[in-house]
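Have a look at the structure below, then the notes.
Only one protein chain is missing from this complex, and each of the others stays in its spot.
Moving on, here comes chain A:
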Amino acid sequence: MSLLQIEDLHAGYGAADIVHGVDLTVDEGEVVVLLGANGAGKTTTMRAISGLIARHGSLRFDGTDISRAAPDEIVRLGLAQVPQGRGTIADLTVEENLRAGAHVRRDKQGIAEDITRWFDTYPRLAERRKQQAGLLSGGEQQMLAISRAMMSRPRLLLCDEPSLGLSPKLTQEMFASLSRINHEMRMAILLVEQNATLALGIADRGYLIEVGHVGASRSAADLAGDDAIRAAYLGY
């Protein structure tokens, strides 16, 4: 049984469905990438999974039906999201942002340990722990976004364009970091990314989403070798 199993997902913002009929699965410990053009419905799919927008279809997380669950219940079940655009809480300090990420947890000691852990992973955040998070650079905010999502101790991390606005070097570091999180913690990751080369480099499988429809699952190597995808997303 897959960790996340989605069948025939429909979602949108009121008027018409943006996403119509998405099927996808993510297994325990797997990295799955969702590729697609701008406006194809990647972010909409991610929001639908987290319960941020109205949706219908079959959504199961670890066997539990989450198609009617509230966003906070979904977080409690172990699904966290790094929203597109980083989701920084600008007026909280860096450390308070991490604490806010642990909103659904009550174990004080565990939270303190995790804060230390993420400060260790990203020492730049540790140096700025008392600084307002809105004053961080784009790359630092992206590190904060991932750490904050991890503070809920998820089992599946939804990552919507973690490289947005980062330099090529920082983008590479970001992916190496995600890969490490995946390996060390056996964290399943569903990744939306424009930088298909790097994304496919750390992914096991991938899907291509086109105007609200998603194709069959394919291995990362297969996707990277596909001429049409090469032309559309890899640019070589």
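Convention: contacts are C-beta pairs under 8 Å (C-beta built on N, C-alpha and C of every residue); 3 or more make two chains touch, one makes a residue touch a chain; residues count from 1.
Heads up, the rule we're going with is that contacts and distances are computed from a predicted model.
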item: Listed names "Alpha-ketoacid dehydrogenase subunit beta", "Lactate utilization protein B", "Branched-chain amino acid ABC transporter permease" or "5-oxoprolinase", with the criterion being the UniProt name of the chain not displayed; value: "Branched-chain amino acid ABC transporter permease"
item: Per the touch definition above, residue among A:I6, A:V75 or A:I229 touching the missing chain; value: A:V75
item: From A:T45, A:T88 or A:N195, residue that would touch the chain that is not displayed; value: A:T88
item: Missing-chain contacts mapped onto chain A; value: 47, 50, 52, 70-72, 75-76, 78, 80-81, 83, 87-92, 96, 99-101, 103-104, 107, 109-110, 112-113, 115-117, 119-124, 126-127, 129-130, 134, 139, 143, 148-149, 152-155, 170, 173-174, 176-177, 179-180, 183-186
